[in-house]
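Missing here is one protein chain; the remaining ones are kept as they sit in the complex.
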Amino acid sequence: MKKYDVIVVGAGHNGLTNGAFLAKAGLDVLVIEKNDYIGGATVSRNLHKDWKYSNCSYVCSLFRPEIYRDLNLAKHGLQVVTYNGGFTLTEGGDYLGSYNDHERMRREIYRHSPVDVDAYDRFGTEMAKWCRFIRPMLLRTPPDPTSFKFRDLDELAFLAKKFGELGSKDLHDFMRFFTISVADYLDQFFTSDLVKAHKAGSGIIGTGLGPMSPGSAYVMLHHYMGDVDGSMGAWGFARGGMGSIATALCGAFQEYGGELRTGSGVDKILVTNGRVRGVVLENGDEIQADRVVSNLDAKRTFLQILDPKDAGEKVVKAAKRFKIRGSSGKLNIALNGVPEFPALPKGSRLIHGDFHIVDNMEAYERAYDDWKDGRFSKNPYIDALIPTLTDPTMAPEGKHFMSVFVQYCPPSVNGREWTDELVKEFGDNVIDHIAKYSPNFKDLIEHVEVRTPREIENEAGLTQGNIFHGELTLDQLMFNRPFPGYAQYRGPVNGMYMCGSSTHPGGGVMAAPGANAAREILMDMKLSTTVPEDASDD
Amino acid sequence: MRDLSGQNHYLSAVRATPFYEKQKAVDLVNTWHRWQGYTVPDVLDNVTVEYFAIRNSASVFDITPMSKYRIKGPDALAFMNRLLPRDMTKLRVGRVGYTVWCDDEGMVIDDGTVFRVAEDEYWLCAQERQLEVLKRNAIGFQIEYAEITDEVAALSFQGPVTCKILKNAGFAGIETMKMFDLRFFDFPDGEIMISRSGYTGDLGYEVWVQNDQAEAIWDTLFEAGKHYDIRAIGGDALEIARVEAGLIAAHVEFSPANETVRPGHAKSPYELGLGWLVKLDKGVVFNGRRALMKEKKNGSRHRFVKLDVEGNKTACNAYLFDKKHGKQIGHVSSTAWAPTAKKNIALGFVDMPHGEIGTEVWAEIYYMKELKWNTRWAKCTVMKDAAWNPPRKTLTPPADF
Partner (left out) sequence: MTDMSNTTYDSIIIGGGHNGLVCAAYLAKAGKRVLVLEARGEIGGAANTMTFCDGRKVSPCAHYLNQLNSTVRRDLNLTSHGLKMAGSDISTIALNPEGDHLFLNDQGASGAGISANDAANYGRFMKLMQQYSTMLGFLVDLPPIDIFNPDWDDKVAALKLGWNVRFGLGAEKMSEFLRMVGMNIYDVLDDEFDNPTLKGALAFDAVLGTHTGPRSPGSVLTFLYRMVAGTDGAVELPEGGMGAVTSAMAKAAAGFGATIKTGARVASVIVENCVATGVVLDNGATYSATHIISNADPKTTVMDIVGPRHFEADFVKRVDNIRMRGNAAKLHIALKSLPRFTNLSAEQLRSRLLIAPTHDDVERAFNHAKYGEASANPMMEISIPSIDDETLCDEGHVLSAIVQYAPYTLKGGWTEAAKDNFRDACIDRIARYAPDIRDHIEAAELVTPADLEQRYGMRGGNWHHGELTLDQMLMLRPAPEASRYALPLDGLYLCGAGAHPGGGVMGAAGKNAAKTILSEGRS
């Protein structure tokens, strides 16, 4: 029977990235995927007639450009297109628009709050500082702070040097930034509640924190530190939907000789004498390999496919208390036309971007309170987009696909499992909510796919539907991700690795965990690395 | 599409100043750029011709996009004195002062001019936006501050014949205004302010009017100056004049401290050759005071130099060296062929202790002729003064031409 060098469990974008870099190094790699399609949460699904839905992740910014370039993803069909625009609708019938053009953005803020215009620039400068600080860490393996190995000390010294370079005031501001709430952070800059609300959304997306929870400012940075073509904080569409990213990664993987098997769930990782031997599929087949890499989240990895005996008591305990709360839902909608938003002036192209409906900080926080108490938010934050205004490939001519990301949506409702009725209720609430601002919205709807954490977990295999494979809080970042002692992509048994977003640097379609894990595996195999280094500017 | 109202940015990113139509009428080349959201000309006719209007006759340049603020209230003096490193008690009503201002680290946020228009009222004219800076500075002061950029239209009127033209236009007593004086004059639809100030190192004035007076003041100046080759000019000609005059520009000579992302990339007043603006002993706290005291004691990192560059190849973006093929000690920030001084000049920065007046540094210059690149080493002499600093800049009363 064939024995592989490496088996990667899960063909999400990180699994494919990991597989591609390992295959590029000449290893015999098999990527196994439980679904019939690849991509995990980085997918384009054809669920209604000729529509393609980016039905999980829906925009791209964090994807490491080094990986894009190194794996020749353009050659494999990937195009990431920056989008423009976006707006926050106000209850009073107005809007705050987003413009990529700096001067237009200023004038838009000026329209609402003159005193906040320059503050917006100061805010941008500070965010740029933190992005610049954090980006070089994304394609690096976090050090183990308890270790005295040269490599860890060296990495700690690298961090210390970076902190030292910041200088006293910036370092203090940075420490403050990392621990403050997004609401308190924005209060330092802005006076207008609307301007704050417009900015605060990125502090809560996918997160079990409210905008007033300490630590949410970092979550905002997590959504800012990406770029499209060097434009910091910009987001783009993958042409053809997010699945194009997985397809391109898979193209690279296969070009390097990697093998893919879909429709095969992995039941267990085989371990003998403390050493990985391969995997057992759900159908009972065994496949042998020297190394197994799990692209699954930490809970599924350590509590499902690894035997507790092999994982060890400590790891099982750590995995059990790993925080991976579902807090988001999603509606994927096929539309017969472009919904009208009377608040927007005629001729405005803002609808090409992402739009939001929550215009004050208190409403955000109350949406979070609903979730804390086990309810979906009555008045949720939505991040809605119509990619088909930019990307002609995803819907029939004149028709549109609308992606509506919804925060907050709990993994269970008042302690009970989701039922189809509850799912419908959740979906209807969101639709009603949008319809308040768009009179023709409901009439345009042809098909809706409603996804609560239940659907997200069942299809994409994200435990509790947590889109980041685990909360992005201080206790689960850097050397604490997924938990102390296991942040360097290695599992508790020899030959076992992790490459999913439960590892540093965390969630989002970033591909950094997959690449970092590949680098570690190659290092263990004493092979020279195929993973590119960070190419951030100074 | 032009946006005259400032409200149509959802359709257009281009905003017009009140002088737009006037400039468009004399525009022969259609070369414009954006300046703080407004569209303004680089050139209207020909750079050289426009430059010589500054040095030979009279030039009219639209400075409406400059960031302008009004600061008013019983604490106005105290506020300005804390904001600025100059001793503001010395700036009397009716006077203008050139100044920089710093953050707590003693790094320059911006430079500009302060107008003391009344006992309790100042105008601040800056290169960059300062509203957030004013806001944080205003905490605890009894003042009101407001941005008046969009309310006040302004022209920079520079050249040796400008006083004569203003006299012709009926601004009585204009010749008695000293350098950095400001005065209000009657004008249809309300008083206008004229200051003897500018960014060219030459005789010149700046004229501040309400938006609805803009076209009238334009016409007045051109009518009064019709015999003197008065010209509207674009930014390119001004750029030559300001380098010749040795004046610094934001984002060229310094990165505004409040917009600077990279540690150590901002500059202090001492490093910009503006130590004379810093009055450490003025007896009151001002922004950057502690850091600047330390710098004064421990020394600066860089020195601002005005260079006379050998040969005629501009030292654009050149590194500076202590000797030919020597150690790299700095870089050039601005260059120009100075048409009046007839010199190849540059502004730049060298590491301390290099760059004392009269010493030499070397530039490695890359230049292209007909698509072929060449390199040349040029000796640069550190000049004491700017390449152009004529007595008429400050002479009062100015000669007619």
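To keep things simple, chains are lettered A and B as they appear, and every chain counts its residues starting from 1.
Rule of thumb we're sticking to: a residue touches a chain if its C-beta (ideal position, glycine included) is under 8 Å from a C-beta of that chain, and two chains touch if they have at least 3 such contacts.
Computed from a predicted structure; not experimentally measured.
Participant: What shown chains does the left-out chain touch?
Facilitator: A, B
Participant: Could you tell which one of A:9, A:41, A:78 or A:180 touches the chain left off the display?
Facilitator: Once the missing chain is taken into account, the touching residue is A:180.
Participant: Write down which of B:39, B:99 or B:137 is the residue touching the left-out chain.
Facilitator: Among B:39, B:99 or B:137, only B:137 touches the chain that is not shown.
Participant: Going by the contact rule already stated, which one of A:149, A:169, A:378 or A:436 would touch the omitted chain in the full complex?
Facilitator: Considering the complete complex, A:169 is the one touching the chain left out.
Participant: Of A:49, A:149 or A:372, which sits in contact with the chain we cannot see?
Facilitator: Only one of A:49, A:149 or A:372 touches the chain omitted from view, namely A:372.
Participant: Spell out the interface residues on chain A facing the chain that's missing from view.
Facilitator: Considering the whole complex, chain A reaches the absent chain at 145-147, 167-169, 171-172, 175-180, 184, 188, 209, 212-215, 321, 323, 362, 365-366, 369, 372-373, 473-475, 479-480, 483-485.
Participant: Touching the hidden chain in the full complex, which residues of chain B are there? Just list them.
Facilitator: Touching the missing chain: residues 75, 78-79, 82-83, 103-104, 133, 136-137, 139-141, 283-290.
As a working rule, only the chains that are shown with their structure count from here on.
Participant: Once bound in the complex, which stretches of chain A touch chain B?
Facilitator: Residues 97, 99, 101, 103-104, 106-108, 111, 114-115, 117-119, 121-122, 125, 128-129, 132, 165-167, 169-170, 345, 347-348, 350, 538.
Participant: Any idea which chain B residues touch chain A in the complex?
Facilitator: These residues of chain B touch chain A: 6-7, 9-11, 13, 15, 34, 36-37, 104-105, 129-133, 135, 147, 258-264.
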